[in-house]
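The other protein chains are all here in position, but one chain of the complex has been omitted.
Up next is chain A:
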Amino acid sequence: MSIVTVQLGQCGNQIGHEVFNAICSDICGTHGLCSKTENESYYDACKERFFSEEESEVPVARAVLVDMEPKVISQTLSIAARSGYWKYGDRSHFCQKQGSGNNWANGYSVHGPRHKEVILNLVQKEAEKCDRLGGFFTIMSMAGGTGSGLGAFVTQCLRDAFPTSFILNHVIWPYGTGEVIVQNYNSVLTLSHLYQSSDALLVHENDVIHKICAQLMNIKQISFRDVNQVIAHQLGSVFQPTYTAESGSHYSRNPLGDLMEMLVPHPEFKMLGLRNIPQMPENSLAYSTFSWPGLIKHLRQMLIANAKMEEGIDWQVRPPRLGSSIPSSHSTNKPLHFNTSIANLVILRGKDTHSVDLGSFQDPSLYASWLSPQDAFKAWKTPRAFNKYEKSATLVSNSQFLLKPLDNVVGKAWNMFASKAYIHQYTKFGIEEEDFLDSFTALEQVISSYTSL
């Protein structure tokens, strides 16, 4: 099954480009550490998933590029083509000239309806090229105007046009201290709208990735390109082919569907976080060895202690003892800082994955009381190494990972809303105070649901 990627706005297009780069470099590389047949299966599965065969020397990404100003798309197209390994379709993009001015209302209420037909046509064309459509993967930031506002509108349109397809939104959480002053408004509006049409929101926080670049990748002068490359690596580690328990001896063919079905059992809980270990500079890879027990131990502790990366993990945090918690909606017996999960997916890639013991992730105390660990935990594996990492473990988690960031953003947005600052910029384009209130209400509901796990 194939995935159609929709890249929205500057951020979406810059990241999307790095994702296809990472995927392509992974399959074209010779560091698979597995048999030739394995490599070929992997390659074929990946190609089907992300690239289409067209009359072109290089694979063409299954992607639609959308932006309201031309510079980023123009750059993205030319850099991709220059790589010589892959490219975007010649007519797979749509852009305008004036941008969205960081204004969610402009993106959603003006650009959205105005360009709906053209954009949906592009998506339709891409979808038709797929033998079997596995779903849509949209990439956007919440902070600006296009990715956020137009992105929310496009997601809604996708839902209407493809009611039975899976839609996964990859959402970039902006740096806490501004890239954009109205970023909290834009974020609140985006999240509340996406919650209605999307199947799941997979989140990357700029602050977190920045720290990974600084502390783990040892990058001194961190650029957005560095940040995007780490994000691309993490996404690649999720979406490259794997074997699931059900797929048997073939690479699984329905990654988005499989992911959604097990990670989002309830529509109130759609916020997914991502952790990937190990992460290190490429030139250190050759000198590092890891053991699976070590990696799994770290990953599990990152989950329960809500650590953003493999350094600085709080090892004091422990799951509550089973039987001691009163079955109620208030987790009064859960220890402080303990991150309760709805569902977890662990993806293992590389050497000796078949023998890894993942029992610690099936501990019922990790999960909300209304779930059984059999349903709440799954593992996907492949012996094929990813992106030159001999061993790589990824956790996609539906848990309280994003509770605090969400609460922060809503709090700041509410604070600003109370003073009515900047509201006139939104009402100018048809988003009224009531719309804001609806969005705040929706998100307070999400916060409340995750808090009471």
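Just so we're on the same page, a residue touches a chain if its C-beta (ideal position, glycine included) is under 8 Å from a C-beta of that chain, and two chains touch if they have at least 3 such contacts; residues count from 1.
By definition in this document, contacts and distances are computed from a predicted model.
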Undisplayed chain, where the name is taken from the UniProt record, one of "Tubulin epsilon chain", "Fe-S metabolism associated domain-containing protein", "Glutathione S-transferase omega" or "Electron transfer flavoprotein subunit beta":
"Tubulin epsilon chain"
Among the options A:Ser35, A:Ser56, A:Gln196 or A:Ser223, which residue touches the chain absent from this view?
A:Ser223
Can you work out which residue in A:Ser56, A:Gln196 or A:Asn415 touches the chain that's missing from view?
A:Asn415
Identified contact with the non-displayed chain, of A:Gln75, A:Gln124, A:Ser165 or A:Ser197
A:Gln75
On chain A, what residues meet the omitted chain?
10, 14, 69-72, 74-75, 96-103, 145, 175-182, 210, 213-214, 219-225, 227, 329, 410-412, 414-416, 418-419, 421-422, 424-425, 440-441, 444-445, 448, 452
